[in-house]
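For this view, one protein chain was removed and the others were kept in their places.
What follows is subunit A.
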Amino acid sequence: DHHERKRKKESREAHERSHKARKMIGLKAKLYHKQRHAEKIQMKKTIKMHEQRKTKQKDDDKTPEGAVPAYLLDREGQSRAKVLSNMIKQKRKEKAGKWEVPLPKVRAQGETEVLKVIRTGKRQKKAWKRMVTKVCFVGEGFTRKPPKYERFIRPMGLRFKKAHVTHPELKATFCLPILGVKKNPSSPLYTTLGVITKGTVIEVNVSELGLVTQGGKVIWGKYAQVTNNPENDGCINAVLLV
């Protein structure tokens, strides 16, 4: 009988404990809850330890495979099969006139966005002049046409000469002078005007980097593609096309 009663009392303990915890109020309750919280933390820890003992863990001490010498460590090797097909793909693209650029698709910018209508005339009715609202590049020795005849106004505040160009492999950024705008993806009109928006391919002066061709001649111009919106940031960030 004693054992039966003991067993039943122990099983009732959980219910009684929870009844007490719910009904207690005041300072007594605060102390009790604090104590109980500490107990529960310990219980959880022991349960977790038991669980870990049962599960198998990955052996962290094993050295990874694929040992390479020090000179190959920082290089991600291209598999040999890929190299050949890459060569063929490049030849095809060259034929088609398509070039691989870091940003292949950019949002085309309409005329209303890039050019702002300037009204002129005694009654401000004539509306044939346009002002460029984006950053642009004008070459050295640029002189404006006579104001009466100029159709496109490029404000001096939005003219830039230098771009911050990042070398994709070296991960270093250089401030290089711009030589010209090669292609603006939105419209050939913008290319001739020299408007620089996101995705424009510009030519920069890289003589600072010290690149040399196979024959020993110094490379001084390379293409880079603009990666930010320069009219919002106030600077031109570009990535070098190697």
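The criterion applied here is as follows: a contact is a pair of C-beta atoms (placed from the backbone, for glycine too) under 8 Å apart; a residue touches a chain by one contact, two chains touch by 3 or more; residues count from 1.
Basically, contacts and distances are computed from a predicted model.
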Name of the absent chain as recorded in UniProt (options "Dynein light chain roadblock", "Notchless protein homolog 1", "General transcription factor IIH subunit 3" or "NADH dehydrogenase [ubiquinone] iron-sulfur protein 3, mitochondrial"): "Notchless protein homolog 1"
Option from A:Ala14, A:Ile41 or A:Ala70 whose C-beta touches the chain left out: A:Ala70
On subunit A, residues whose C-beta touches the chain left out of the figure: 61, 63, 65-71, 73-74, 169-170, 209-216
